[in-house]
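For this view, one protein chain was removed and the others were kept in their places.
Here is chain A:
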Amino acid sequence: MSERVDVFKNGRAVSLEAVLENREWRVAKQEKLEATFKEETVVAVKLNMPGAIKNSPAIQQLFQAGWQLFLAELSTWEIRHLEVFSKRPTGPEGFLVVTGDLTAIKKKAIAFEEQFFMGRLFDIDTMAKTAPDYQLSRRELGFAPRTCLVCDDDAKACAKARRHDLAAVQEAVNRIYEEYFVIDPVIPAWNEEMVKKAATFACLAEAVTAPKPGLVDPLSTGAHADMDVYDFIDSSLALENYFGLCLDAGRHFRGSQLSHLLTAIRPSGRRAEELMYLATNGVNTHKGTIFTLGILIAAYGYASRNQQSPSLSFVQSVVSQMTSQLLDDELAKTVAQADSQGNRALTAGEQQYRDFQLTGVRGEVVNGLQPLATVGLKTLRESRGSRNERLLNTFMALSGSIVDSTLVKRAGDPKVTAELADWVAQFNRLGGANTEAGMRYLKELDQTFVARNLSMGGAADYLVLTAFLGRLTGLL
């Protein structure tokens, strides 16, 4: 670990008066919602943040992660009204009006506080006009009182007795954030609808992030004369069903040999390629994505079966086990066979394996898509600014850390990788996508890429994977 996580960094301290005033604001808000929606249940979601700093970029990430998951948990009910105030100085909060039974929703809320990895930092209140003064305590519903962040004792008792100093409680918050987002991200077990949407979102997010040097985006078609951003939209939409099939295959896989899970999703992958070509009139927009994201989703599905929330490293090890035979058995054999018989043209990846011993995307999955954790999610988490800026910073960081077989193919020489490293370093020196100079530089690079007909398809695939996991963990 290079540096310690400080969730409270770049936050502004608020006074006790501000906190108390906010409490009055919240109660007034709740009362108004109860009066407007007389038959429904009102839900108020906020964080328990110790100390005077109650909001910061990291605190918002943390809130967003839980809020999204809680919304998904409520998906069986009708949500009549939704309001989120993520930037309030007194801390992010959200309000919901749900058509559903008060007790059932309260139970969901407590279950969320108990089971979600960062649930201890959340405080969810439920109330209804039909049941005024109805106080549902955790105890009445058969749950233990909330526990202290530091010592696991009754939280109220610790607070009353001022048993721990502020630094210790804030450190506990830092540790929870660190374990969830940093050391080994925890991925909640989402339902199929959410996973399909997250995957499609990731494909579309990659397409609209701009300006990406050499790649298709809304500003330029880069070094791809045969396609534009609308092809990417069409093709993303065509793949949604495939993503669901991959998840399903993982969730219901019962074998012991994980390589059989890859075998199981292969027909769906081939069908997805057909659908992509149909949607784009024969242009390859997402072949790499179909391969990598399909495998990642199946692995995640397997790792999250029985409602378990897996860590990223576990998902990555499943990816690796699923694909372990891709290099030795398949790639080497295919290349040797093609060389001796000359009956089939080699793909770009196969050629590069023969000519440069580069293993390309196959090598990436066999190694469990390592840059996803070490570069992709890390940059997405640490990067600030708009989503476009964060995704551009993530894209450039990824492009500088992998050997991109699309790029090597286009350049015809693996030395292009070293050149790319210089470009990425220059982009970072200029302050990345958060500065005007950095954005200008990306546009210049785009010109260079177009002039030399270069493209970073491999990095784009990694951006899709990162956006997908960013969605599932709440970073995006």
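In the analysis below, contacts are C-beta pairs under 8 Å (C-beta built on N, C-alpha and C of every residue); 3 or more make two chains touch, one makes a residue touch a chain; residues count from 1.
Operating definition for what follows: contacts and distances are computed from a predicted model.
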{"item": "Missing subunit (named according to UniProt) among the choices \"Citrate lyase acyl carrier protein\", \"Cell division protein FtsX\", \"ABC transporter permease\" or \"Penicillin-binding protein activator LpoB\"", "value": "\"Citrate lyase acyl carrier protein\""}
{"item": "Absent-chain contact - pick from A:Lys9, A:Arg23, A:Lys415 or A:Lys443", "value": "A:Arg23"}
{"item": "Hidden partner interface residues of chain A, rising order", "value": "16-17, 20-21, 23-24, 26-27"}
